[in-house]
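The chains shown are only part of the set, and none of them has been moved.
Chains here go by letter, A, B and C, matching the order in which they are written, and residues are numbered from 1 within each.
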Amino acid sequence: MKVGIINVTGYSGCELARILYRHPEVELASVTGRSAAGQKLGDVFPHLAALDLTITEQLDGNLDLAFSALPHKASAEAVIPALEQGLKVVDISADFRLKSADEYQEWYGVQHQDPNYLEEAVYGLTELHREEVKTARLVANPGCYPTSAILALAPVIEQSLIESDVIVDSKSGVSGGGRSLNMTNHFSEVNENVFAYALQGHRHLPEITQELSALTSDAPSITFLTHLIPMTRGILSSCYAKFKPSFLDNGTDPIQRIREIYEEYYADDPFVRVTPQPPQTKQTLGNNLCLIHPTVDLRTGRLIVISCLDNLVKGAAGQAVQNMNLMCGFPETESLEALAVYP
Amino acid sequence: MKVGIINVTGYSGCELARILYRHPEVELASVTGRSAAGQKLGDVFPHLAALDLTITEQLDGNLDLAFSALPHKASAEAVIPALEQGLKVVDISADFRLKSADEYQEWYGVQHQDPNYLEEAVYGLTELHREEVKTARLVANPGCYPTSAILALAPVIEQSLIESDVIVDSKSGVSGGGRSLNMTNHFSEVNENVFAYALQGHRHLPEITQELSALTSDAPSITFLTHLIPMTRGILSSCYAKFKPSFLDNGTDPIQRIREIYEEYYADDPFVRVTPQPPQTKQTLGNNLCLIHPTVDLRTGRLIVISCLDNLVKGAAGQAVQNMNLMCGFPETESLEALAVYP
Amino acid sequence: MKVGIINVTGYSGCELARILYRHPEVELASVTGRSAAGQKLGDVFPHLAALDLTITEQLDGNLDLAFSALPHKASAEAVIPALEQGLKVVDISADFRLKSADEYQEWYGVQHQDPNYLEEAVYGLTELHREEVKTARLVANPGCYPTSAILALAPVIEQSLIESDVIVDSKSGVSGGGRSLNMTNHFSEVNENVFAYALQGHRHLPEITQELSALTSDAPSITFLTHLIPMTRGILSSCYAKFKPSFLDNGTDPIQRIREIYEEYYADDPFVRVTPQPPQTKQTLGNNLCLIHPTVDLRTGRLIVISCLDNLVKGAAGQAVQNMNLMCGFPETESLEALAVYP
């Protein structure tokens, strides 16, 4: 099968190329990039020199599926024509994630190019939408933060175990902000530093709310705060909520019980692992796992869930390949089995 | 005035030496260290070579005040004899922070050597106990995490503006764990990594609870979760709570109002700065400030307070010198005015 | 084929496990570790949880080949019995690298356990000894620094293009120092820091001298200086030498000429890439490439060669698997084709 990557020159795009390189069912046949058009892929990204490709302005050749790794707005502009030419598309941007065009406009500041596609698009968090992904023509790949937050909270929200007040405190490495230059990725500004940002709401909040609300009749009220920390890859989310009294009143060990609930919930998901110890982002570097550790703060009876992942893999390119695998009938784990690079 | 440092060879100890080096009222006359006894201070710490001192096993000379930078338990064993010889003491360990000997034993796993001193000791968070510090003989210097958490929450708790449920999500650099070797300060394990630890309660929790409970009749229920991030110095705490309805029902802009409350609360505190933007740990590197940014998550009506500091300065040695200054009648800011080293 | 790893609990050992996990011809059947014996591999290294193995004290089962990732001296003690039981062995320690038992004793401070094996052992830098490796029973895997230095200098030394004075200035990440705790891998000591160490000769110097001297009748006089820099993986060596006049007197562009010499020299080596731009360690993270950039400082007529690699892959575990592949008749690149994880 021939696939293309629209905008290979960002971090999600070049990570897609890395992962697809060894995919036995896929030929990466075309890669685009605006400023780098005409250059060899290996000249822009020496680690991809083994892929003998030239970057072009437009997708090229007879492709079956395209990944778009463009920023929002630009992505919709490239994705819609591709769909209309008959390609399947996995869009890594935010352009098709929200079901509401109004909400899209509120958070992203632009009018949606064609809201009709919002209904058709499948939110590509495989663990929640596996069956719909299999038959989708257009998959909206989730944001990196939402992947960690939604997977951390879906079991307890779907099973109505917690009150509606939820805090998600997320810590991200710098690559989540992309390859474009700005002061929050200047090494000297970010190194030996940590800070919170987007205190009035990160753009990833509406995805989290949309997906978690769909699991329950009692929509959660989420405070989602993002922090930048001095590392390249990785997101860790610490989630806090109050159990409903019924959960704690049950006589058995709540820590044991909550772990079993999560293990059962994710029993058939190859890329979610419920861990007995608090997980570390380093345990996911370069691979497609989301590690989740639910526990109970026994002094206060609160739920704590720690989840982590590699923002460029399960939070972007790896999830996209996982979606492609399902859309095209390949094994879900194909080319995503590599273990994390540690230390 | 002659002062000594018990255990100069840890990070708090050598940071004390750095700060005291230029203090015009103080002669650093004696420094101790167990394994390094007999060595020149400048051979162990080349950055302190300008201080012409030899490390000894015991404090030496006719001192007026001693700092103890020993670990808990060992510190009490050294501090009590010093007090009995008539010295004033600032103890950086946890040995005299908790008023309850039982709670000390529960959290630190050892029986307290002499609980009588617990009553006398003043918890040396200057902003809360300035007057008591001035006349104290024994000051228990606060922990690094508690300093950030208590200062972040004291105004709203003292003024009964929030409900009792409080989340404190703290992120710390590695130096907070000290200079002794263990896997959580091995560079290759910690670099490019973030993880939560002490999920069943960090030892700094009882201090936070003790001090915040003393400000209110309605003791807060605190979930305190600590995270290690790949940087050397700095702590940032993100605190979350629900406002009481009366706060939000007031017609005026709640963000503006909460900032004014904090600014007023800390108006006379030279080392607390209420910031208009979310603060960054890098803005405190090497200096004694605690930066605090209170705000309101307008979507949910929740309080968010971000606070940060240098764990070895305001979180340890700088706070200790601030306490010494007050105990000895020097200006509170003496030798603590240096600006942060940025970037 | 069944293989075992002696001392899986160090960084070279667990990196071997990571690489072998997907090797189609190999079953990793046994892993040993002293302090961790009895534990599940995935409990010690969560990123290896997919490998369902228990750490044992001794190799177990009917193995064909063993890797030893023990420190020197301990390694010889484990390797010799394995050889005598009929296993092939790739030894990652220094115990069989030097041909001279005297030199081994001089640099490592212990008498060699059985110098007879020094003659038999093949120095497993595949690019220099490919044919001998294919038939070897015992391969001594090169050190991480020597791999970068020898590959950088072999072409010009073998072809007698440079004078004998050679400077190798190497910069290494911290993981090269292993997983055992010491002050030079304490995060707070190493982060935001760079320093030279081993100024009177690093233990890897005799390997470099041995292998480069074997290529020429005119033994080079090498100053080799090692530096620790604040990153986890990666070694970069900057090598300096004076060209013989005959090289520069030749009329053609010397920069072009030196690159062609290197490209030709390594034309058949899948894991050496001669790069048109100065290489970066990040371009090798997690993979088995050594990137080499030779050039000429036109102002002084000096040769400069920059080489880099991942010290745990081409500098240790990857090279070991490359050797195993040859020793066992598998394709040289089997399970080593993954692209670098970037950024």
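To be clear about the criterion, contacts are C-beta pairs under 8 Å (C-beta built on N, C-alpha and C of every residue); 3 or more make two chains touch, one makes a residue touch a chain.
Model, not experiment: these values are computed from the prediction.
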| item | value |
| --- | --- |
| Given 3 visible subunits, total identical subunits the whole complex contains | 4 |
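Note that in this section only the chains that are shown with their structure count from here on.
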| item | value |
| --- | --- |
| Most remote chain, CA-based centroid, reference being chain C | B |
| Superposing rotation of chain B relative to chain C, computed on C-alpha atoms, to nearest 5° | 180 |
| Interface residue identity across copies chain A, chain B - same or different by half | same |
| Cα-centroid distance, chain A relative to chain B, in whole angstrom | 38 |
| Whole-Å separation of chain centres (CA-atom averages), chain B against chain C | 46 |
| Residue list for chain A, restricted to those that touch at least two other chains | 191-192, 232-233, 279-280, 282, 285, 343 |
| List of chain B residues in touch with chain C within their complex | 11, 173-175, 179, 181-183, 185-188, 190-192, 230-232 |
| In the complex with chain C, residue positions of chain A that touch it | 11, 14, 18, 21-22, 45-50, 175, 179, 191-192, 232-233, 273, 275, 277, 279-280, 282-287, 291, 337-343 |
| Chain A residues within the chain B interface of the complex | 165, 167, 169, 171, 173, 188-189, 191-197, 199-201, 221-223, 225, 227, 229-234, 236, 238, 240, 242, 278-282, 285, 295, 297-300, 302, 304, 306, 308, 343 |
